[in-house]
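A single protein chain has been removed from this complex, and every other one stays in its place.
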Amino acid sequence: MKPKVAFYWCASCGGCEEAVVDLDEKILDVANAVDIVFWPVALDFKEHDVEAMPDGSILASFINGAIRNSDQLKMAKLLRAKSQVVVAFGVCAQLGGIPGLANLSDAKGIFAEVFKDGVAPVRLHQNNGHSLSLPEFFDTVVELGRVIDVDYYLPGCPPTPKIIGAALGALLGSDLPPKGTVLAPDQALCEECPRKDTRPEKLLLKEFKRVHQVVADQQTCLLAQGLACLGPGTRAGCEAMCPRGNMPCTGCFGPTSRVRDFGAKALSALASVIDSDDEVEIARVLDALPDPAGLFYRYSLPSSLLGRRRME
Amino acid sequence: MPESFEPKIVAFFCNWCTYLAADLAGTSRIKYAPNTRVVRVMCSGRVDPQFVLDAFAKGADGVLIGGCHPGDCHYQEGNYKALRRFVLLKRLVKQMGIEEERLRLEWISAAEGERVKTVVNDMVEKVRALGPRVPARRKEVA
Partner (left out) sequence: MSKANGDIRIGVYVCHCGTNISAVVDVKSLAAYGATLPNVVVSREYKYLCSDPGQDLIRQDIAERKLNRVVVASCSPHLHEQTFRNALATGGLNPFFLQMVNIREQDSWVTEDKQAATRKARDLVRAAARRVAWNESLERDRIPIHPAVMVVGGGIAGIHAALTLANSGKHVYLVEREPTIGGHMAQFDKTFPTLDCAACILTPKMSAVKSHKNITLWTYSEVTQVDGYVGNFKVKVRRWPRYIKEDLCSGCLECLKACVYKEAKFPDDFNVGLAKRKPIYISFPQAVPQVPVIDPETCIQFKSGKCKKTCIDACGERHAISLQMEEKTEEVEVGNIILATGSQPFDARRIPYYGYGVYPNVYTALEVERLVNASGPTGGEVVLRDGRTPKSVAIVHCVGSRDEGTNRWCSRVCCMYSLKLAHLIKEHTGADIFNFYIDIRTPGKGFEEFYQKLLNERVHFVRGRVAEVTDWALDPSEENKLVIRVEDTLAGIVRRIPVDMVVLSTGLEPQADAEQVRRLFNITCASGGFFLERHPKLAPVSTFTDGIFLAGCCQGPKDIPDTVAQAGAAAAEALALIDAGFVETEPNAAYVMEEVCSGCKTCVAMCPFSAIEFLQEERKARINQAKCKGCGTCVAACPSGSIYQHLFEDQQIFEEIEGILTNA
């Protein structure tokens, strides 16, 4: 009997599903080694099929996306009950991800913004004796680990094929790391970055630049060029894909295990190297970063210490 | 908001200036609002933004950071690093809905016992007017 695995998506973009497909030929090895019993994007199993399974009969469920409505919450709990191991797949599941930025607002604010003068969704719709309901839309997005017990985390937006392959291999083998491990190196990205030798030993910045304001040099450390590269505060594992693409790291692999709040540490690292001791000048330099919450908490707002903007 | 709201202010005081100033206020028997809880650090530069956010997250109504005046840092420049981080942190917490008056950076030298009183009393009153940091009714998913 082949081990059973399941994939599910909560509040996400679908990129993590594509990441599985991105394994290319290796997907066939995976398909040979396991029985995929649930994968809404690709296979036709239904919710009631999962409900019918015995508890713990799924070896591993790979759940991506954050939890932001009652349906996702229900499915997360269901899969947890049915699985031996739950892997938070991708940074949305690990830390809340980009959907997490909704925590700068709340349900009312989001609906008002999205639907404006249009027709707002109605939760319950009845017609001709049939009824249709929409899940409850929560005010607050949370990461998967907030609602169920998570065994392992695969960081990334999405996780890279290499990371996924390694995780699958570890799970199918006997070499399981301790529960709660993030399946990527516990060092910052600079370790892997091909540009790291070009960062001066004493880097202090007089200006920050945004990516549309400068054509970045292909070889030099992006932070040294004034771009807000979060590599120094981001976990390694992706082999610095974005810097290799001449773009600064945006932090999708989250923090190392030694950091409690990704955004706070990244903020500290960038602010500390501003080359000024004058409050007015410091403020002017920082005006080049107009959205600190978006920059520093792009993927990690729900998991941050504050978790969300204050509710009115 | 309840009548008896007493703000809780977590204060990070640097050992050489602000902490000594607070001690001086003590030896001078200067009375001030009892709402601060001081965490002693060697330098305001030690104050990691994570500490500030943790304090707010765990229920602090206000956070006060006290360091040496510019140019006077016992470790030369630690207070400048604190200033740089503070300017950015202020903007971040504003986006998180934390009002201006709840996070404060003050330069207080070892001789300024009286200033500890003025700053603390002022901050306590401003934060009292704002109410508790986490309102009584919090909406979060279970």
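To keep things simple, chains are lettered A and B as they appear, and every chain counts its residues starting from 1.
Note that contacts are C-beta pairs under 8 Å (C-beta built on N, C-alpha and C of every residue); 3 or more make two chains touch, one makes a residue touch a chain.
Quick caveat: nothing in here was measured; it's all calculated off a predicted structure.
Engineer: From the list A:G15, A:G231, A:P292 or A:G307, which touches the chain that is not on show?
Structural biologist: Answer from the full complex: A:G231 touches the omitted chain.
Engineer: Provide the residue numbers of chain A that touch the chain removed from this figure.
Structural biologist: Contacting residues on chain A, toward the hidden partner: 186-191, 196, 199-204, 230-233, 236, 255-256, 258-260, 265-266, 268-269, 272-273.
Engineer: I need the residue numbers on chain B that touch the omitted chain, in ascending order.
Structural biologist: 6, 8, 10, 16-17, 19-20, 22-23, 25-27, 29-32, 34, 37-43, 45-51, 54-55, 58-60, 71-72, 74-78, 81, 85, 109-112, 117
Methods note: only the chains that are shown with their structure count from here on.
Engineer: If you average the Cα atoms of chain A and of chain B to get two centres, how far apart are those centres in Å?
Structural biologist: Here the centre of chain B sits 33 Å away from the centre of chain A.
Engineer: Would you pull the chain A residues touching chain B in the complex into a rising list?
Structural biologist: 67, 73, 104, 106, 138-140, 142, 146-147, 259-261, 263-265, 267-268, 270-272, 274, 276-277, 279, 282-283, 286, 289, 291-293, 296, 304-311
Engineer: Contact residues on chain B for chain A in the complex?
Structural biologist: Of all residues in chain B, those touching chain A are 48-50, 52-54, 56-57, 70, 77, 80-81, 83-85, 87-89, 91-93, 95-98, 133-135, 138-142.
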